[in-house]
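Below: one structure, written as structure tokens.
The chains shown are only part of the set, and none of them has been moved.
Per-chain residue numbering starts at 1, and chain names A and B are given in the order in which the chains are listed.
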Amino acid sequence: MDVSLLLDNLRTPAILFFGLGVFAAVVRSDLALPQPIPKFLSVYLLMAIGLHGGVELMRSEIDTSVVLILLAAVGLSAATPLWSFFVLRLKLDVPNAAAMAATYGSISAVTFITATNFLDSLNSTDPAYTPGGYMVAAMALMESPAIVVGVLLARYFASPAKDSDSSSDPLPQEDRGKIDWGELLREAFFNGAVIVLVGSLLIGIAIDEKGWDSIQPFVYTPFKGVLCLFLLDMGLVAARRLSDLRRCGPSLIAFAILSAPLHASLGIAVAWLLGVGQGDALLLAVLAGSASYIAVPAAMRLAVPEANPGLYVTMSLAVTFPFNITVGIPLYLAIIEALWA
Amino acid sequence: MKPIKRMEIVIGTVHADRVIEALRSVGVTGYTVINGVSGSGDRGTRRIDGVSGAFENCMVISACDESLVDPAVKKIKPILKRFGGLCLVSDAQWIMH
């Protein structure tokens, strides 16, 4: 692996601020970006990436290869939870394995954004390094399928309800644990992150260049600076969860670290088969290799409340996310450059 | 002054609507909701840390007639059993205005 790629990545302002956040948490500083600032920043980032993707999509031509990429993206998001579930069942019970599988099948928008940022910072003149606007659509399409698959897994393999407490339970047996499908699908497809991302993408497509010019001083120009602030907070949050790792055990941590390059390699393989450029390939790798810590946890708390968020959020936030944005992104690009050469 | 019961429920914010609907369904229409609450219980620690609001709790406080407590509790218990949380009932005097 070309070590200069890794160093380049570690020297981008965004990653340095992530490191600052980690440092602050480790020395137990009282530094904090209290809620709802991080939530606000994440709405901003999703809106910005969605709009920009939509505008780019409008500017470019859509051919069959784009449709294939989008289909492949959905496929990856639905397939990775399946094998993950069975691997995770070796260590976890059904609800926890299903929630974790859904988490790792879905994607992390901030990892995607960080990868875009990294590609940009390379200042490459090769157009193959500029990802297409449809990659944002691919991201949007990958958020939800894993949620649905995860809940189906949790349901299908659910152990029969324990009877021990049925006497004290005022609800009829069949009422407990039933899936509310309307609610689940709403949560999967209409959760805040998906709505903002897809909505902004569509708005980016709908508006004309004049409209884009009028808003891009807010949604485009300051984007990378805002990302720094957001990653500062992510560093704080991720590092503060490090102490929870002990309770998770080494096999889970191994899964969290190994599944990232594994899933990313799947993404790279698909990208290679589809013959897309290096930029698109990196983003597909990052989408496949990243794990959700916003949309999926929110959905799991509703649909699989038996699962322990102390496991699936901790893994995706404190292990997979830092791995991907520091080492993963340059590593995947190194693999791609070797293959594409 | 009138003696009433004070119910105090801690529940994940994402599940709060269920609790409020349960209260309403038995005729409890007065309640107060405190948002942005964190805590710790059987199911671990719930921080309000950045990123997602999925692990935020809220506290629902309701002053109601003693006769409404039992039906309300009957509705709320299964919600707490499924999603975790806490329900306390205590005595208070309601200052009628």
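A few remarks follow.
Keep in mind that, in the parts below, a contact is a pair of C-beta atoms (placed from the backbone, for glycine too) under 8 Å apart; a residue touches a chain by one contact, two chains touch by 3 or more.
This structure is a prediction, so every number in the text was calculated from the model and none was measured.
What you see is one copy per chain type; the file as a whole holds them as A x3, B x3.
Keep in mind that, in the parts below, only the chains that are shown with their structure count from here on.
Between chain A and chain B, the centres computed from C-alpha atoms are 33 Å apart.
Chain B contributes residues 12, 14-15, 36, 43-45, 47-56, 74, 77-78, 81-84 to its touches with chain A in the complex. Across the complex, chain A meets chain B through its residues 33, 35-39, 42, 165, 169-171, 175-177, 233-234, 236-237, 240-241, 293-294, 297-298, 301-302, 305, 308-310, 313, 317.
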